[in-house]
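Just below is one structure, and these are the notes that go with it.
What follows is chain A.
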Amino acid sequence: MIKNKYIELQKTKLLNGTIGRRKFMMSVLAAGVALPSALSFANHAAASTAKKGGSIKTAFNLHGPDDTLDPCMLTSDTDYARGRAHYNSLIQLSDDIVPQPELASSFGANADATEWSFNIRKDVVFHDGSKLTADDVIYSMRRHMGADSTSVAKGLFSVIKEWKKVGPYEVKAICETGYSDLPAILGEKHFKIVKDGTTDFINPVGTGPYKLESMRPGIGSVHVRNEDYWREGANFDSIELFGITDSISRVSALLSGDADMIISIPPNSLQQIESTEGIDLISTPSGSYMGIGMHSEKEYGSNPDFVMAMKLLQRRERIVKTLLKGHGTVGNDNPINSAYGVDFCSDLPMNAYDPDRAKALLKKSGITSAVMEAAEVSPGAVEMSLLLQRECQKIGFDLNVKKVPTDGYWSAVWQKTPMHTTAWNMRPTASIMLDMAYHPDAPWSDTFWKDERMRDLLNKVKGETDPKNRHALQCEMQKIVTENAPVVIPAHSSYLDAKSSKIHGVPKLPLGALGGGEWVEFAWLES
Partner candidate 1 sequence: MKNELEKDVPETDAYEELHDVPAKSRLRLSWIGKFCLGIVIFWIIIALFGSYLAPYHEAHFIEEDLTGNEFDDPSFMSPTRQVLLGTDYIGRDVLSRIMWGARTTIGISFVATILAYIVGIFLGVTAAVAGKWTDAILSRSIEVVLSFPSIMLGLITIAAFGSSIPILIVLSGLIYAASVFRIARALSLDIIVQDFVEVTRARGEGLWWIITREVLPNIAMPLATDFGIRLIFIILFISSLSFLGLGVQPPISDWGSMVRENLQGLANGFSGGAIATIAPALAIASLTIAINIIIDDISAHDGGSLSGKMV
Partner candidate 2 sequence: MKAKPIFQCRDLKIEARPWAQEPIEIVKGISFNVFPGQVVALIGESGSGKTTISLAALGYTKPGLHFSSGEAILLEKDMINLDYEEKRLMRGEHVAYLAQSAAATFNPSLTIGEQVIESALLHGALSKETAEKRAIELYLALELPQPYMIGKLYPHQVSGGQLQRLMAAMALVEKPSLLVLDEPTTALDVTTQIEVLKAIKKVIREEKSAAIYVTHDLSVVAQIADHVVVLYDGVIKEQGTVEEIINNPKHSYTNKLMAAVRPTPKANLIEQSVLESEHSNSALVVKNISAGYGGTNKRTPTKLVLHDVSFSLNHGEVVGIIGESGCGKSTLARVISGLLPASSGQILLNEKELHPSVKNRSLNELQLVQFIFQMADTALNPRQTIGEIIGRPLTFYHGVKGKKRDEEVREIMRLVELPDAFMNRRPTEISGGQKQRVNLARGLAAKPTLLLCDEVTSALDTIVGANVISLLKKLGEETGISFVFISHDLSTVSSFADKIVVLYAGRLVEQGTVQEILSPPFHPYTKLLINSVPELRVGWLEETLKKQSTEVGISGTVEMTDVGCPFYNRCHIKIEGLCNTTSAPLTSSLSGHEIACHHLDMALLE
């Protein structure tokens, strides 16, 4: 049983820290071995001292009449938190974005990762008492597939041919090509397990750590602890989730005690938070980034000189220091950054600020003026465009920045106008990120940039299980994107949230606010 010894070796290296958790998991995964679930909670060491009790209020930034509990239609952080409280997924992601078993007690793939099988826990009960079976999983997964599915995350399942029920507690996913990232994807917020046949999501049934007490879209929802939850999570008696759209009011709510935790703090109110005791800032570095996309078939994107000039005019340190107040990392026009851990190719040359070369390139490009649309797609996006405009003014180039409202932006402006701001949340793995935004025929490509080399590199990496090769492929891809893609990425921003000091155990998963919503199950209140 070579595999077991191999696992033992890797485990010892893990414990003495020679290899990162991530490397350990990938290597074991590559060996196609189902992992014992006990191992998955090594990093929540602090969980054991968690105290049960108390109820807290969390204020989010967005809410509206479109708040919903339908996993296919979750759009805002508020929705994600409610989904996390009410349902469970097959897979759960640990702080360093490693897929862990949740409802799937164990999972594994065949050699070329074209088939994934999942064993479902047998001791899970829905809130209405009925038992969780494979049928519920199949039904939940199929809702994200098919022509008439209205799921926002449908694209992630485009590669999957079919979900098959193998046994009462076992399901199998059959993909057209190798899909090594499938476990990480199933950790995404949208793939929650609902009861078989549910269509009305006003008062649905879930298996999650909290039961729904009341929900009013656009106002708020109250969730109480699910006493017969299948694992010991859910430390609060009840949690209340509501939205305060105005950032200043949101901060004031925290300071005056009307909310115990708030998400998405604008950088310039950090001073107020840091100067108030009893309040802790939570800054989670992440891979999400803001940038400028130039449509590759339109005048700016198709002109490499213009694109490089734009990259050279970025005041990357200034953006991180002034706009993000230091809570972010300098971007090198590379969608992948250190938060992605091992996949990040850190030795690429930096497109440093060089106004003279930019001026020469602009003259060569033959473009005398340009127009770009800017929307507040992430904190500081508009100000970043204004900074660029000012830099262009300094070298005599007229860049007209048109601010547009965020509502209707993604349908009316994004992917349509020649040059506009864009923003991406961090994805579970680097290859998912690159596949989604930089694959030649990716539906969500910012710029429709077509590079054949990228196509086969992306296919290769999907099937590649050896970490060293994976890293080489990643580096090549990231090099191509940094040099040729008509996208400017000056900075990656951290998630800025805040909580009262009485709350502990907020996880650090960088895929969303407040530890990617994991606080719902793992945070606890010091009485």
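Candidate entries met the following condition: all candidates are chains of the complex that A comes from, given by their letters.
Assorted remarks:
The working rule: contacts are C-beta pairs under 8 Å (C-beta built on N, C-alpha and C of every residue); 3 or more make two chains touch, one makes a residue touch a chain; residues count from 1.
Since we're looking at a predicted model, the values are computed, not measured.
Any copy counted, the candidate of 1 or 2 that touches chain A in this complex is 1. Those residues of chain A that touch candidate 1 in the complex are listed here as 247-248, 251-252, 266, 268-269, 271-272, 318, 321-323, 325, 376, 382-383, 386-387, 389-390, 393, 401-405, 407-408.
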